[in-house]
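Here's the structure, in structure tokens; my notes come after.
All protein chains but one are shown in place.
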Amino acid sequence: MSTTSESAAAPSPFTPRILEAVRHYGTLGIFLVLVLVASLWSDAFLTERNLMNVVRQVASGAGIMAIGMLFVVLTRGIDLSVGSIAAVGSVLCAHLVAVQGYGVPMAILLVIVSGAACGVVTGFFVAYMRLPSFVISLAMMAIARGISLIISAGRPITMGSPGAPLVDFGSGFLFGIPQPAILMLAIYAVGGVVLAYTSFGRIVTAIGSNEEAVRLSGVPVERYVLSVYVISGALAAVAGIVAAGRTGIGTPQVGVGAELDVIAAVVIGGASLMGGRGGMFNTLLGALILGIITNIMNLAGVPGYHQNVYLGLIIILAMLIQFVTARSRR
Amino acid sequence: MSTTSESAAAPSPFTPRILEAVRHYGTLGIFLVLVLVASLWSDAFLTERNLMNVVRQVASGAGIMAIGMLFVVLTRGIDLSVGSIAAVGSVLCAHLVAVQGYGVPMAILLVIVSGAACGVVTGFFVAYMRLPSFVISLAMMAIARGISLIISAGRPITMGSPGAPLVDFGSGFLFGIPQPAILMLAIYAVGGVVLAYTSFGRIVTAIGSNEEAVRLSGVPVERYVLSVYVISGALAAVAGIVAAGRTGIGTPQVGVGAELDVIAAVVIGGASLMGGRGGMFNTLLGALILGIITNIMNLAGVPGYHQNVYLGLIIILAMLIQFVTARSRR
Amino acid sequence: AEDCKVGLTMPSLNAPYFAAQVAAVEKAAKDKGCEITTADSQNDFSKQINDVEDMIAKGIDILILNPRDQEALVPVANAATAAGVKVVVMDSTLNPKANAVTQVRSSNDENGRLVGDWIAKKMKGKPIKMLLLSGNQGNPGGLERRMGVIKGIVEGQLVNEGAVNLQILGQGWGDWSTDGGLKAAEDLFQAHPDANLVVGENDSMVLGAVQAAKAAGLEGILFAAAADGQREALEMIKEGSYGATGLNDPDLVGRTAFDIGYKAFKGELPEDFPKLYLTPADVIAQENVDKYHNPQSVF
Partner (left out) sequence: MTELVSLSGIRKNYAGVQALKGVDFDLKAGEVHALIGENGAGKSTLMRVLGGETAPTSGTVRLYGRTVQFSGPRDATRRGISLIHQELALAPDLTVAENIFLGRLPRIINHRRLRKAASEILGRLGFAIDPAIQAGRLTVAHQQVVEIAKALSNNARIIVFDEPTAVLANSDAERLLAIIRELRAGGTGVVYISHRLNEVFELSDRITIMKDGAHVETRQTSAADVDEVIASMVGRRMSTLFPPRDGRAPGRVVVEVRNISRGQKVRDVSFSVRAGEVVGLGGLVGSGRTEVARLVFGADRMDAGTVELNGKPLHLSSPRKAVRARIGLVPEDRKEHGVILDSPIRINTTLAKMRSVARFGFLDVDKERRVAASLGAEMHLKAESVDAAVSSLSGGNQQKVALAKWFHADCDLLILDEPTRGVDVGAKGEIYTLINDLARAGKAVLVISSEHQELFGLCDRILVMAEGAVAGELTESEFTEQHLLTLAMTGSTRERDNASQ
């Protein structure tokens, strides 16, 4: 009997999970192959120190922003402003702490709120005016970058000498794991739960899957669409704080071009830009995959001009692995 | 009753021609308002010299690439590699002419072929392996950038002294119009005819609306999907040649970050990233709108740090005009 | 009251060095009562060409051009000159065939050489295992800087020791920023924990590398940059955790460029003014840092 009609006829607890697993293994497949190749390519790769580096780089790079981006992408949207909002976060954080003399918790709160505020603006136009997210978030990308330049007058703001609470955050460890990595994993855990076990997560997924159906079910779609941009903006601000903590300075140079990396992480993690499909764990894998690719090229000493070519080829190979793993399990 | 539920009930309450017109007027509305504002804001705007500047800038910027991008976007794809392919085009053109000593027509032909070849690679993986265009074209973006750096060893290649045929192209005039602008308009005209009056254009549009239905009508969908990336790659190479002609050199720095501008032009022109919707004329308007925005900020002397903010705000305002014009015609 | 219109176009505003330069030019222009328009090319030379074209259309008298690309900006610089604009090329290199009043910058090559010479002296008797932090691929200024440093080290070792003992273990790309330098250095230290010298093409990236070394627990590494003299770097030079950097004072370069342009506009510039004007080069190290350190500096 056909699996379709079988599962329809007799409740089979396996089918959806298998489907889950296929997608899952697609990304996991890439990840594992990549780790294998990397450890063969360079001895330095599988050292504890290096792995910690990679996780820390991902955490202060695309990692945290990818969480918010996944929510946006699930609704069929896109948020190009994340990198710029991270720059605002970084600069504003340093400005509040070093120039205005705010306490760190208060500064963090204000920064996250302002990131969320940027998200409110984008989200408002996308959700209530139904303007295309690509263009609106592109506009927000320009605006936020401008704001970060204006706040900082284009130069880095030193946040404080080593020993100050935030300044140590970026390089500090907790249970032997870099603090930014712990923060990132914690947010992924929360995001994963929200996505799978709350009405919010399911409705966001449903909106990308069939917005009309959700609207006809009496759900106030606009509010949900607005919120994913707010989440994305807030998390981008968090990423900015992490970046500031890591270098001890707030600078408007944070996150230039990051939007493409972040979206790539989400898509390599198996999410569809057409909405409705994507998972938290796979997104984390997607971000790690991208992080490993640049790391291994540096370790292996691929010459600069060729790094671009290698990067592209490795990404294509990685996607082919996904293709093959996913097909063979059909 | 709210407009929201109105549009909810009727996904597409217009007959296509009316729909066409509304979208059309949306973009045209932005364009006209923008021209009006610009000419009030700065006396220099409506001078012949300045208008020619704007058209030339658009032609050697996002303008030509937006034509190929529109085809890609119509099929629901995205091509992030255009800027990098333009860099390959620029470098290769100079290399062939200045280093290898090819004649200009031959060099142009070879460059276009290699741009198309990049498109074949992207298109192959997208069409036949069904990998997401975002990631594959991102990979191609890295590869092409790397190739342009390798060919040029990272340095600009001088194509020839003023007076050489291509070198004068960028700054030359024909019938009082800058040559690159004439080239661009010609390609738009051809593109518009292909889109509206050939089965190719129709199938491309249909694929973006409902790929499965097109496949089940016996159309070899893969071939069409492949071809849009080939077109996009070839036109990106043409853009690279124009850029080389404009400056007299081929450089790997061409088109950095251009992909976002190009996509933005297409979307401001009313195309949907979800495929199936978009027109040639509106895309041209979209590209011109972006060109005018940066032009007027320079004319009006908006200070550098604030230009980003203004740019973002003007884009949002422009989209709101589209929103209003489109609604009021309902 | 403004009798002159000035256009200033920068490769990017998104870097402290450029920010300082803009501030210097803007201040100098306002002091002379000029109206000034600043454009940010956002690292895109075609946008810079567009910006210059727009400025010509707007009717500027003086153009201070910090070119994003040494060749691509040549035609538009020529067009500006042809339209009667006094063009002064500032900071970055433009092909000398371009028709401009002059080019003003610090000497990448000479600064690099001085820093390299200083390193050779500092590390006399030790084999040098060097890591390079470069800005972005294809940047000619970066190339001049690193080649200058290498030249200086080689020449210095030859003079001091009669033999060259220099090994370049690896090159990383840091996009001129602290963050980028940090990331590149993390990976480089991982691959080459035995390095004893880090040289960057600007201070920002080396500041990131200092952090990376600290995080990796590496000690005994000498840090140096071929250029700039950023305030944070000078402070670290003062306390001894940073070796040396080349003198590339954005304020001086910016002011000088404007002054020359203004003189040309007023017709006060001598006919035979040289086509290249280099500000004095120097290596800033602990010995002389007080001469250059200004805690109030923008940069």
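Per-chain residue numbering starts at 1, and chain names A, B and C are given in the order in which the chains are listed.
Keep in mind that, in the parts below, a residue touches a chain if its C-beta (ideal position, glycine included) is under 8 Å from a C-beta of that chain, and two chains touch if they have at least 3 such contacts.
Please read these numbers as outputs of a predicted model, since none were measured by experiment.
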| item | value |
| --- | --- |
| Shown chains that the omitted chain touches within the full complex | A, B |
| Contact partner of the left-out chain, one of B:V219, B:A300 or B:L313 | B:V219 |
| Residues from subunit A at the interface with the omitted partner, ascending | 1-13, 15-16, 19, 196-200, 202-203, 205-206, 208-210, 212-220, 276-277 |
| Where the missing chain touches subunit B, by residue | 1-2, 4-6, 8-19, 197-200, 202-203, 205-206, 209-210, 212-220, 276-277 |
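Methods note: only the chains that are shown with their structure count from here on.
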| item | value |
| --- | --- |
| Most distant chain from subunit A by Cα centroid | C |
| Chain centre separation (subunit A, subunit C; CA means) in Å | 34 |
| Geometric centre distance via CA averages, subunit C-subunit B, whole Å | 34 |
| Subunit A-subunit B separation of Cα centroids, rounded to whole Å | 28 |
| Multi-chain contact sites of subunit A, meaning residues that touch two or more partners | 145, 149, 153-154, 305, 307 |
| Numbers and ranges of subunit C residues touching at least 2 other chains | 13, 22, 137 |
| Residue ranges of subunit C touching subunit B (in the complex, touch as defined) | 8, 10, 13, 22, 35, 37-40, 42-47, 49-51, 53-59, 68-76, 79, 137-140, 143 |
| In the complex with subunit A, residue positions of subunit B that touch it | 4-5, 8, 11, 76, 78, 80, 125, 129-132, 134-136, 138-147, 149-150, 153-154, 257, 260, 263-264, 267-268, 272-274, 305-313, 315-316, 319-320, 322-323 |
| List of subunit A residues in touch with subunit C within their complex | 42, 44, 47, 49-50, 53, 56-57, 61, 145, 149, 153-156, 158, 162, 171, 243, 246-249, 251-254, 256, 294-295, 298-301, 303-305, 307 |
